[in-house]
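Structure first, then comments.
Heads up, one of the protein chains got dropped from this complex, but the rest are sitting where they should.
And now, subunit A:
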Amino acid sequence: MPLVSQSVVPRDITDEFTVAASKLKTGQLVKDEYFTLFEAVGALEIMDSKMDSGYLGPGENHAQALEDDYDMTRELAPEEVLGVMDGLLCHEMGWHMGHPLSQTLFTSLYLDKLLWPVPKTLDEAHFLRGHTANTTEEPAMVHLVLRAYCMALVKCCDFVHARVATEYYFEEEDFVTQLYNRSLLSQFEPQSFYDLLNRAISWVDEQRGKVDEAVREAIRTRLLFRREFLLALEQDVDVIQTRSKEHFLFCLSHLDDLTKSTSLGKDVPDSFSLKIQRKLASTVPPRPMVNINFDDALAHLKRLCQDAVDLQEIIDYRGPYNLKVTIWTLLSRKPQPSVYIRSLVQTLIVNNMTILGAVPVKDFLYDELAELVLPSSILLQANMDEIELPSDPRFQIAKMMDVFVKRLSQPFVDTFRSACLNRCRIRRTVCHTIADWDNLQMEAKDLDEQLRTLSNEPPLMLANGDATYSYPLSSWAYHHKLNQFRLILQLGFELSVYAPEELPGMYWYLSHICSTHLGHIDRIRTFTVGTAKRNITEMATKKRGALERHAALQKSLRLLERLTTQIVAVDAFAISLHALYVLLARHRVLPTASGAQAYSSDRLRYELRMKPFLQITLPELVPYDEYHREATLEGDSDETVLERATKAISEARKAWEATLANGPFMQDSGGEEKPAPAIEEDWKRDAKDTMRACIGASIAIETVKKALKGNASSAQSQDSANVSVNLRVSIPETGTKARWHDWWVVPQVSQVTVGSKT
């Protein structure tokens, strides 16, 4: 058989096709059997200006379709170079904020010239590509200075792109990684970019006296800034080793200079064009250019640098509890740290099964278990490397613990990593993982039962004579699940998920979860105290290791105490707000989101809110009727409810004060100096904001009390619920000043003096 070339030949089938298509009935389709109408909706319509990025308007001739009239060879005044640099910086930050490159940096004709066609060498990436070169001398301001700035900027983007793309993020929600078939000069070594910048800087230095000094200095500052920014981004995860903040600090210290000198620049709007979208490989309709103003861009940049500096406080490992506090505090900053920072934190948390580049995941999980449920336990000490006799219980324990570690490491580390998502996604993710934790708890319970016989755990005798065991692993899993319950609810308040009419119920539910959690911590404590008691007798007999065991047990008890204080604080505040909202709802002054005709009802809303918890076995779902009774405080008089609110809020204030006094971190016995000053500052501010919210709530409660008293004395009515109270209630939105804390929706209650009924 002869070899045939597989080169394709086009054959004109216009006529056959047209005739065949004309025979079809209106509405009749000939299609690929797997091609659905749903897919068809996503097709871009060619020749439609809104859909087709390659479409040419009636005025545009073909020559102008791709070519811009902008002259790449033109000389730019120093002011214009400055203007282009700042324009690019705004677009760069626009991209960091989540806009696609096609609408930001890739609208720059200068960048386009450098990046397309993809350069094979660094020298190939210059502004005069495709032009008859070497005829005139190249103006250095553009071809040395601006080029160096542009090249380094692209390399900066390359580092950011690489980091974000390797971690969890949400495309088009947090960030757009689409490069439209271009490359961000990733194949070139960073060193060449520093060389370019350094050459540009020394050239600018030589221009002293030839160029307006203020403008010259402004350009120089931008080149210096770019060099440091590139160094900082190149450092990336190596920060674990270098511990260097200097580059980001340098950037921070020069941002003010950038702000001051930007007004010296002159925009060159022609050097940015949307026409480039016609050349980008893109499956989306054409979209407008995004214009971020310089102040917003700088504000974003400043936050980025500051967060990057402060995130170093995460790196020193001081146990899982402290790590969680630092991560949560840093990532709860407002505005939320940018996607680059969040991606970097994800990598720092865990990379190659190692936490913070230093602690193996297994040790991390063991530290956590030791902190909470298994201080100085044989379960964590059993080691297969030392005991090789399969019949030895320690060997079997080690084997089973390995199973546990394999199963739990990932979900446990993910409870840290999930904090790096955007706030909505954190809640959504936790809503999903909570079901996994329910299963993990069940599995851990089986392991607990087997381990108990191997370790000869002595039972604890209850008052009624029953024996009970500690179930450490499942206890630990349950503790985490309850944390997640609380997080889902509190993020619900933060994200304005709940309508005002749901607030009484949701705060009741929060307090319900808290009291369940407190009970559970008490149970853990009981067993730890039991172990500690036995250990004291061992200490008396000077048994080996008893002193270390004592220290570990005490540390664990301190942590349990700390957790108790925190949860009591949340619980009390929730109880108080619940009672306050019950009163507001009873007297019909609580605003509602749904109209009177709405299809929604309390029962339906409750069903919806409980959806993530439906499949959870423990804690059990509260049936609607019971929930309704509890949430409305059925049967309690206004006075009782008021007293409940007042009592609870004063308890909450005390508990929050205690929490604040405890500080953010578990101290090691060493009592070292403040290890994370910036994070600690943030954490304290957060606690203080919560206390402000407490004070706001007490004021609201007092106002309601006064109004109800006034009502009772003036109306003397039997049915107080039918008498309208003269109160105006507004619910401050997240992010407004009156909302002291995102997690605490404290209503603003004020008395209405005019137009009161007689």
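Definition applied: contacts are C-beta pairs under 8 Å (C-beta built on N, C-alpha and C of every residue); 3 or more make two chains touch, one makes a residue touch a chain; residues count from 1.
Convention: contacts and distances are computed from a predicted model.
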Absent chain [UniProt protein name; select from "Sm domain-containing protein", "Nitrogen permease regulator 2", "Ribosomal RNA-processing protein 42" or "DASH complex subunit DAD4"]: "Sm domain-containing protein"
Contact residue for the chain not shown (choose from A:59, A:130 or A:635): A:130
Subunit A, residues in touch with the chain not shown (by the definition above): 4-14, 16-32, 35, 39-40, 42-48, 52-56, 62-63, 65-67, 116-117, 120, 124, 129-133, 181, 279-283
